[in-house]
Each structure stands twice: as C-alpha cells, then as structure tokens.
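The complex appears here minus one protein chain, its other protein chains still in place.
Chains: A, B and C, in written order; residue numbering restarts at 1 for each.
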Amino acid sequence: MNDPFFNNAPSDDKLREECGVFGIYDLDGGETAETICCGLIALQHRGQESCGIAVSDTSGPRRNTCFHKGLGLVSEVFKSETLSKLRGNLGIGHVRYATSGSTTVENAQPLVLNYVKGTITLAHNGNLVNAAALRRELEYTGAIFHTTVDSEVIACQIARERLTASTVEEAVRRAASKLKGAYALVITSPRKLIGVRDPYGLKPLCLGRRKNAWILASENCALSSVGAEFVRDILPGEIVTVTKDGVSSSFISSLGTKAHCAFEYIYFARLDSTIDGVTICEARTRAGTCLAKACPADADLVAGVPESGVPAAQGYAKALGIPFGTVFYKNSYVGRTFIKPSQSERENSVRLKLSVLKSVVEGKRIVLVDDSIVRGTTMANLISMLKQAGARSVHVRISSPPFLYPCYFGTDVPTEGQLIASSHSREEICRMIGADSLGYLPIESLSEMTGGLPLCLACFDGHYPMGVPKENIRNILE
Amino acid sequence: MNDPFFNNAPSDDKLREECGVFGIYDLDGGETAETICCGLIALQHRGQESCGIAVSDTSGPRRNTCFHKGLGLVSEVFKSETLSKLRGNLGIGHVRYATSGSTTVENAQPLVLNYVKGTITLAHNGNLVNAAALRRELEYTGAIFHTTVDSEVIACQIARERLTASTVEEAVRRAASKLKGAYALVITSPRKLIGVRDPYGLKPLCLGRRKNAWILASENCALSSVGAEFVRDILPGEIVTVTKDGVSSSFISSLGTKAHCAFEYIYFARLDSTIDGVTICEARTRAGTCLAKACPADADLVAGVPESGVPAAQGYAKALGIPFGTVFYKNSYVGRTFIKPSQSERENSVRLKLSVLKSVVEGKRIVLVDDSIVRGTTMANLISMLKQAGARSVHVRISSPPFLYPCYFGTDVPTEGQLIASSHSREEICRMIGADSLGYLPIESLSEMTGGLPLCLACFDGHYPMGVPKENIRNILE
Amino acid sequence: MNDPFFNNAPSDDKLREECGVFGIYDLDGGETAETICCGLIALQHRGQESCGIAVSDTSGPRRNTCFHKGLGLVSEVFKSETLSKLRGNLGIGHVRYATSGSTTVENAQPLVLNYVKGTITLAHNGNLVNAAALRRELEYTGAIFHTTVDSEVIACQIARERLTASTVEEAVRRAASKLKGAYALVITSPRKLIGVRDPYGLKPLCLGRRKNAWILASENCALSSVGAEFVRDILPGEIVTVTKDGVSSSFISSLGTKAHCAFEYIYFARLDSTIDGVTICEARTRAGTCLAKACPADADLVAGVPESGVPAAQGYAKALGIPFGTVFYKNSYVGRTFIKPSQSERENSVRLKLSVLKSVVEGKRIVLVDDSIVRGTTMANLISMLKQAGARSVHVRISSPPFLYPCYFGTDVPTEGQLIASSHSREEICRMIGADSLGYLPIESLSEMTGGLPLCLACFDGHYPMGVPKENIRNILE
Partner (left out) sequence: MNDPFFNNAPSDDKLREECGVFGIYDLDGGETAETICCGLIALQHRGQESCGIAVSDTSGPRRNTCFHKGLGLVSEVFKSETLSKLRGNLGIGHVRYATSGSTTVENAQPLVLNYVKGTITLAHNGNLVNAAALRRELEYTGAIFHTTVDSEVIACQIARERLTASTVEEAVRRAASKLKGAYALVITSPRKLIGVRDPYGLKPLCLGRRKNAWILASENCALSSVGAEFVRDILPGEIVTVTKDGVSSSFISSLGTKAHCAFEYIYFARLDSTIDGVTICEARTRAGTCLAKACPADADLVAGVPESGVPAAQGYAKALGIPFGTVFYKNSYVGRTFIKPSQSERENSVRLKLSVLKSVVEGKRIVLVDDSIVRGTTMANLISMLKQAGARSVHVRISSPPFLYPCYFGTDVPTEGQLIASSHSREEICRMIGADSLGYLPIESLSEMTGGLPLCLACFDGHYPMGVPKENIRNILE
C-alpha cells in the first residue's frame, strides 16, 4: 500500500474531496453488502484512502452488526470472500480521503458503536467547524473517544441526546442542531436507515429506489451503478428516515440560506451525476462556454487536460468554433505516482502518466483547458511537453476563478503558501507556467454555470456562509 | 491466518488462559516498543489470538499515542518496520485469547482512548462478572462502546470517575471499587504508568526494574526476557503508579480474602516464573511428589506428556525411585493443527505432532503424567500410540484434581457437556481413554503444592470467591 | 490477484496482444531496473497477466544476472524495494498476456538461462508456428524444458547453435533461420544486448537512445516514457547488437515479403506510438475518415466507445461534419471486472464501468464508433444503455473489417464459434446488437489507413503470409 516508489495518492496538484457515503435498507433482503460495494466503487472519486462497509439484519437482535474497513481502494479492501461474510438487509458504506484525523484504519468509517438502544453505524461526508468544542463538552461529562475524526463527536452527541429523546430521529435532530459545519450523514439504528444533510446543503445527498430497497448516496451516479432509480435530492437541513413502513422526513431548523459547494460542480462530482437539479456534465460544458466569452483565444485547437478539463474544453471549443482535439494520451496503468525526491524526477512521473500526441500538436496554436490550478507544477509540465512536441503557442484557460481562501467544510486545500494564486498575479502565474496567455472563469459566471443555484464561493471570495475558526482545523482532534 | 487446513489454535483439549499484559515507563527513553515486544513474546503462552502495543512520549502533547494491533502471534504481527514507528518512553502491550468479545482486530488490546485529560491506554487480563450491568449503567448516561470486550467498560468507568477525581489513580481506585471479577490491569495516562490487581489477587501482576525503567508484567519470566530485575509482586487490591519521580501505591479496599488462581500453578504460568512467592517449576515438581504419594504405581518408566506434564512427571519419578524417560518426540514444525472433519483425521493430527520413541517404550510398564484432562481425546490417542509401540501397560496420573465447574474469571472452559470429568466417574474415564489405571491429585494436595498460598479452587469444588452469574457470560456484551 | 468477485482480466470482448518487450544497455550504468520498470509501464497495454525484469552488470562475472518475475501488473509486481535489488547496466523486461503456455509464474518472462558462454536472458513477443516440431527435435538430442512457452524453444535453439557459432549473434542468426512465425526478441548475453525481428516484420521493435544508453522497445511510446529519443525501427529480419562499442546489424535472411500486423494499427499499439513510420493516432483517425466515406450516416452526434473507439470517431465526425461528443463516463476505479454467473450480472458489470451522459444523448441520433466487434456482447449492452437514456437511434460503425479467421502469430482470438462475424451476416449482427445500422471498414481501406505499408490481413481474409498448422496451437507445448 505505502511504497516509497509507487504511491497511492492522486496527483498532489489537485484539490481533494474528502468522502462519499452510501446507505441501503432492502426490505427484500438480498446482497446488501455487494450493492454497497458497487455504490462505493461509483463514489470512489470522492475518496481513495480508506473505505468500509457495515451491515446488519433488521430482524436480528439489536446488536448484530458486522463490518469491515481497510486502507486502500474499494476493489483492494473488499474481496468476494469478505463481502460474503457481511450479511444483512440494512447497511452503509463510506469512502474517505482524510481531512480530519490521520489516515489509519482506526479512523476509517463507518463508525460502529454500541449504545443504550443497540448498535448505530454512521458515515459522514463533510467537516465540522465546532468539533473540538463539542468534544471537549462531551469529555467533560465522561465521554471517551477511540478515533480522531469529528464524525465520532457526532455519533457521541447523538447517543447523548438519545437518552432523553423519544426516537433516534429526534436524537439526530437535536444533535444536528448543535453541529456547525458541513455534513451529509448516513446512519443506521437497529431498525432504521437515516440520512441527514446540513442546513446549508454544503454536501450533497440523494435518495433512490430499487424495487423494495431505499438507497441514500452522495451522488446519483451511485444509484444508477446499482440499478436504482433516482427519487430526489435530500433537502438542506432535512432528516430522512427509512423504516420498513417507508420514508418520512423532518427538518433540523428553518434556516433559509443555502450554500451548495461550488467545487462539486467544478471538479469533485462525477461527470454523469446530477446534484440539486444541476447536471454536472452540462454545468462544466457551460463553464467552458462562459470561459470562451470571457477569455477568447485565437487558436487552431482546443484541448482539455485529461480527464477533468475535457468537458469545459468541449464547451469552449464549440462556443468559439475552434476544433476540439485530444492532445494527451493518458496511461491508465500508472495509477499510483512515483515519489522521487528531485524535481526532475517529478517531471518524469508526469511523462509516464501523460504523453503528447505529437502529430496532433505540431505547428498548432493550442488552447489548453483545465478546471483549476492549485500549485501550478503539473500545468507547467504539460505546457513544456506541448512546446517540446512543436506547439506554436499554448493558451491556458481555467474553468473556475482563482482559488484564494482555505475551505473549512471538508475540501483539502494546501496551505496558503502553496496556493499559487494566493501569492502571485495572473501575469506572474502565466509566466511561471510558461503559457502564452492565461484566463480564468469570472466568479460571476459560476451562477450561470449552475443555473442560479445558491453556492458557497468562500474559497474564491472569502465569504464563508458561517463563522469559521481562525486557526487551521485539520487534525485538530489529534 | 485462518486456513481451513492449518489452524492457528492450540490443542482444543487444553484449558486456555485469556491474556498477558506488559507495561514499561523508561525514564531514559530507548527502544520501548522493542522491549514490550520481547516481553509479549515471553508472555505469548497466555494468549495467541491477537496482540497489540501502544506507546507514547511523556514529554510530548497529551495525545501523542501511537499503536498497532493485529490478529496472530507477536512475531507475526510485529515486524521491525512496525516497531520502528512506535516511538516513545511509556507504553503497554497485550496478548489475548478471547474469553470476552469475539476474535476481531477491533477487540484486540491495548485499548487507546481519548478523554478529558488526554489519552489513556489500557490492557486487561481477567474477566468481570458484572460487565453487562456496568455497561448498561454507562450507556444510560450516554456512553457509546466500540468493542464487545469488558475491558472497554473498565476504561469508560475510569473516564467517568476522572471527572470528579483529582488524579487518575483516584479515578482508577473508584472505578475498581465497582468492578466485580478478576483483573490485572496496566494503564497509561499521559505521564503515568499504572498497574492494578483485583482484591482477590486472582490474576498475577509483578513489578520489575531495568536501570531507570520500571516494568509491569503478568509474570516475571517477561522481566528476565528483557533483562530486568524482579522487584516484587503487586499485592491483591493494590494500585501501583509509576511517574518520573518513582513508584507509589494505594489500595482499592481492605478486603482480606485472597484467592489466587490455582491453574496458574498447575498449567498456565511459564515454568520459569515465580508468582506470589511460589516458583512454578517447584510447585509442579511438588505436585508430582504429592501425586506419587496419593496414587503410586508399579512401573518401569515415568514419562510426561510434552511439555506440560514433564515437571510433575520428574517429581513423580523421583518420589517413587522409578526412572524418568522421554517417550514422545514432539514435532515443533507443526505448530498449527490440522482441522479435518473425521475423528480418524484428528488422530492423524496427533500423530503428526507427537510420535513415540518405540525403543524406549517397548515392553515397559509406563506411568504417563499430565497436568489435566479436559475432553480426554488427546490422552486416549497417546495411550493408544504407546500401546501400539509395545508398552505393556500405561498408568495415567494427573497432577490436578478433576475439573468440574465453569470458571467466570477468565479461563476458557469447554461447556460442561464436553468436560469428561463432569459426567463420568474415574473408572469410566480410565476405561474410555484405555488406561490401565488413572489417578488424580487430591484437592487437598494443592495447598501443599503452593506452600499454603490461598487459592481459588472453584473449578474443582464449585466454591467461588464471590457471587457469580447463573448464565454463561462469554460474549455477553455482543 | 485471483478473486472470484473482482477479476484482473480486461474485457473478454476484446482481442488481446500477447506481449511487450524492453531492453537497455546503459554504458553509464545508472538505475537500469527503474528505467525498465518505467518502460514496461508504458507497454502495459500489451500484456497484463505477468511481468518480469532481469539485469546484469557487464563488468561482473559471466553469471551475475538477477531477476524478478510475478503475476499481475508492473505496479503490483515491482515495488521500490524489489527494484533496488536489481542492480546492473544491462537488462531486459517483459509484459505478458499468455497465448502460449498457461499463466503461471514459471511461464513468466524474461527467461534467464545458463549455458556454455554464461547467462543469457530472453524476452519474446510473438508466436511460433513450428515450436512443437523444434522442441521435439531438441528433446531428441537431450534437451529438457522447464516451461511450456515457445520462447524457451528459441533460447534452447540459440544455446545449441552457440556450440559451433563464433559469436552469440551468429548463434541467434542460425537459430532465427529455423524459426517459423512471429517474433520480436530482446536478448542479453554477458556483454551484449541483442534485438531481433522476424523477417515478415509481424511484430514491432524499435531502437532508442538516452545519452550513453541504447534501448530496444516494442513501441516508441516506451522510449519517450523514459526520456529517450527514437532512433529507428528495427527492420524485418534484422538482428541488432549493442555492445560497449556501439550498435551493429546483421540479417536473418534475404526474404523480401513483409507483413506487418494490421491489428497493431487498429487496436493494439498505444495511441502515441509510431510503428514502421506510421503514426498510430493518424492511422486511426484516417480509418475514421475512410469509414465515413464507405458508410456515412445521418446523425446528430458521433461518439467513440472509450477508449479504443475515440480516435476513429473523431476522424469520422470531422469527415462528415457531424459534431463529436462524449456519451459515456468511464469509471477508472473498477479496473477489474466482476465475474458473476448470470448474463444479467454481466450487464451490471458494464453499468459499473461505463455510464451514459444522459443529457448529451437524449433525443439524439448517434453514431457509435468502435475499433472492432469480437463477441458483440459489450456493444449490445452499450446500445441498450444509450437507448434507455433517450437516444433516438444508434448507428454502429467499426473501424476495421469483420474478424473472420484465427491468428497464429500471437493475437489471442476466441474460438471461431465465439466470433460473431464468422457465423452471422452483417444484417444479423446489426439486429443482434440492437443497432439501427452497422457498417465496417472495407478491407481495401486498411492500406490507405497505414499509407500503403504491407500488412498481414490474415484475420480478415485468411491469406496467411506463411504456412500455418491446421490445429489450434495454443498451449500446444503443455
């Protein structure tokens, strides 16, 4: 898993989503763990560090949950033998990239906890901003914690509320009203599947159905991957409860402000998903169209950085009537990048992963589109490769605004010093990456991109939808 | 690990101890994890299912503990690479055979928990009789549990008491006063190493020293294996605290009755250990002497079942002036037994592990000594092998009384139906195993064996030192 | 590796190339094994079942070769620790998909053999048609064989010839003159790197240079991946020898007929390679152009089956002036397909891997381009998915002629019964896969596609460039 030569990590020049969640209550029983496994494979882009599945049987005793968690990809952690031991009709799963708590198997999710009413399991996408304060309060009344993830704080708070609440949903509602931050949760109690979305709707969660099974998932691409129909998005602030009698809803609070994470549309979500009514594929193509209007270029060919830049590149090309083409071949067998000390070796690693289609590029003026620039190192390599292959000029277009502020809601952002846009002007960046011109999507276009959906744009403009702490909160519980 | 052909388990015809614990606070720093690892290897006979080590640095922040746990033997779970990552000067370790909670890596120890005062780690040898009641109480005030071991109940109780106690020792003392059952505990708080022994002294625990390091261990064989000197046994009901300023003591209660587990002397403890002033090797030889007096035999040769029956056999032989000899060769490369369905295959597995030295046995009248008979199946095989090899007669002598009652304090006992002695007379057993005569150590001799030490003899006479539950308490928390 | 749930195998509805080879002689020494490893990762598309690397030091004794082979992908078999043990300045590597000999680590290559002149290593891409006869001859003079691959026959023949040949090249030349079939070989003797290509040029092999290192590789994409310059293709029938004094050449025979494998251009070779002067990317785009001329369609959108159909789709779209678009999202985290018994499950596995971008497809008349149809099952699934997503019509265009005859030169072809084209007419296939129309590239266009290069078209027209056996020769040596 952790090899000094090959490395599991995705490119360190990308922002990273932290998690994906999936839950199912199948009234007909059936291969629940296998279904969750397929759902997690469809959500794997949301987290590649660890994953886990917990299942139970609603007709069994209150504490009959079995689970398996591990470090690595779903296809590495779950073999058929393991899946065959996870039997039940109610279960949840999780894929994780660590933004809170370090990467150990102990911090993997779902959490499986025993409390007064039996076993509850919980999987969490998002990040709390008041986790440390909540944990301190709980500890001062005798709580002990096994992990360093904020999700355990949520679980413990629910257990506390359950002592006086009449139902588990009520306990979840009371606990949620104390949480500050971003969260999409899937929870099981002995006889229920529960989904929760924070009042701002920062993180996505949707409901699907397959015959007599109800499903919750971070994105609807996970629904189609298991042959389920999309029913609807969970509303911001909504608590959905699935029991054997069907689906019911309640709400955390009457808060009106919504703030959906813009980066889901720009980069995180899968191209074939639709979140809160916006089709990702269309949003990204539209971003390309807006980008063409705002920063046109006189060029022979428009190409996208694989895979993330392709849809915006197609939109950009169409809007300006310039041919779209493929200029890079991507070797899918690399998978894990080489870690080597020197900068020259890092360039080499890009060359192993991507190579230029020289005959396409030679003598051409090229527009190269990507969704974002974080450190700028990969982009500099790509431009240098295109020029070596004979490109006359390379105009870089980015389908999002410059990334300037840290995220407190679950997106892993390098420290500010490493964000190229936070310390350099557009002109400087253009020179540093060796481009002939550089254009960003104007922040105003984001609304057009998502059809007017209310967005959290804090990473671009610093306006956080709620108060945020001053210090870095990553690993604050360790 | 879990192979249907080879099997990790020790012979299922033996009683099993559940755990061994080890702790160290090394004021000079140094290779703490390596020392714990060596200590656990020396205690491996006390538990082979899982093991773990947790270490921290007393000069670091309150939550800087790192740990590793796994299923299997110490030498399988801990490789040098893993050990090199466990850095610190304060740490504990655990080897486990599951008597409470199922065998999963989640149930492995030490437990590593965060609470209001930082991280505490805990390793437990023994079994509580009131764990279910205590857990229920804790859950009713909001506690959540990650495992199904009673040890987590102890840890949670300590965290609760710590809210109002002025020191962690005081919290441990208050928690301990609520525990009913057998326990030897090693605990660390951010700056302290703590050892606790239940008021009956059912489970052993001792203190050692190596230069500026203080060590706690289940048996003193673990002290010599790491080059430490034995200082003294922890007293029943004592709480020992090691800080950078030295060692101090307090007591749980003034309870006067002691009840040391007799099976430590008969079988569990390592031959080179000394527990509560009684040298195991001498105790077992004395058991042989007593056995010779109580049940002499007219024979040409006295032999022990390897390894456990050898010391008593030597005592028996010497007492009667009959030559002692070796009649079985034991193949140490088998290690793990074959699991095969049929009875004939099970006999075969004994043959792979042990073989008779025919030239020694031929034409002889043999006394075969073992420490106990549980199911009787292995003994029957051995007698049959001796007779096939030409033994004229085989007289079986057992260096303990018949095993009749279940243990609630941490010894794994087959259900009563499988205990041959609980449903058959001595004559019947003798016939069933094919022996020419069968003799047990009289229960009165146990006191002579241990030099008058007060013992728990409940498994022989049913007189438990405290009230015990009526139902089977194994896995009661699951 | 071999899990009944996840499966390593690429789609079983594709033809498979059997092997890729790579060799290097670095006069400056350096990280030879790491370079070979990078080269093999670039050639991984040519074989995913097993791989291996063998290196030696030309300044060391004649038998100082070290090697490592294993089942799985290069990134699974070679970790940095393994690579660091493979030290030397001369070495070869191999990736394999088994067409001859079964998939066991014993059959993995390179072969490492000791003979009278020291150690030779050999890696082979291709398949002999007279391997069985040659092996029989060798056995009748006392040879023994450790593997069931035809490559060992080549090595043994070389060793035999070496007894009377004055140099290893001469031995290789004499051996090669007895081989019938397809082969591209990289060979090392203690002080030489040798490359050989069969007289028809069926399999590709090229020469590159990086500073003082000479490199041989199946495709030039492997050269650029290691930062080397392409020098030239090895000629059909050429034997290239690299020594410390440079590169020299000799020829197997004066045979004039060439027959380059057409499938390299259609599917096998990597998009960024150039083989025998023909740029793969251009050839495939041209195939799309020819296809457009031969089988136009009236449609709203042209799309390719990812990844293999995309370049031809772009050529097709451009030729007819229809927009090119992306209609499928491919989940790269699946990697290994689910093996499940029922047909319905197999469809499910496609759904996990590919999903339709509904918003792109809805209401459109679509041309779907792929490079070939083998069994037809995958294509049927894709068409059904497009229609479910609202496509008005789906016109399938294949950028190669129908595949009708078996290949004896190293391409793995399903038995004739499974080849849909060998037993069904175009109309029947169109109906079976549910397409609205179906068009193939005319066989005459292949020459245009590759700019007049002489091709082996036996799989399309049954005209083999040399005599071939009547029976199935797969696994003939077992």
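Please note the rule applied: a contact is a pair of C-beta atoms (placed from the backbone, for glycine too) under 8 Å apart; a residue touches a chain by one contact, two chains touch by 3 or more.
Just so you know, these numbers come straight off a predicted model, no measurement behind them.
Though it is not drawn, the left-out chain touches B, C in the full complex.
Checked against the hidden chain, the listed residues B:Glu137, B:Glu170, B:Glu282 or B:Asp412 yield one contact partner: B:Glu282. Across B:Asp57, B:Glu170 or B:Asp272, the residue that sits in touch with the chain not pictured is B:Asp272.
Where chain C meets the chain that is not shown, the touching residues are 63, 111-116, 136, 139-146, 148, 155-156, 159-160, 162-163, 477-478. Contact between chain B and the absent chain runs through residues 3-6, 38, 41-42, 44-45, 48, 73-75, 78-81, 83, 221, 224-225, 227, 270-272, 279, 281-282, 310-311, 314, 318, 323-326, 329, 331-336, 348, 351-352, 355-360.
Rule of thumb we're sticking to: only the chains that are shown with their structure count from here on.
The set of chains touching chain A and also touching chain B is empty. Note: the chain lying farthest from chain A is B, by mean C-alpha position. Per-chain Cα centroids separate chain A from chain B by 48 Å. Computed from the mean C-alpha positions, the centre of chain B lies at a distance of 60 Å from the centre of chain C. Annotation: 37 Å between the Cα-based centres of chain A and chain C. Across the assembly, chain B contributes no residue that touches 2 or more other chains.
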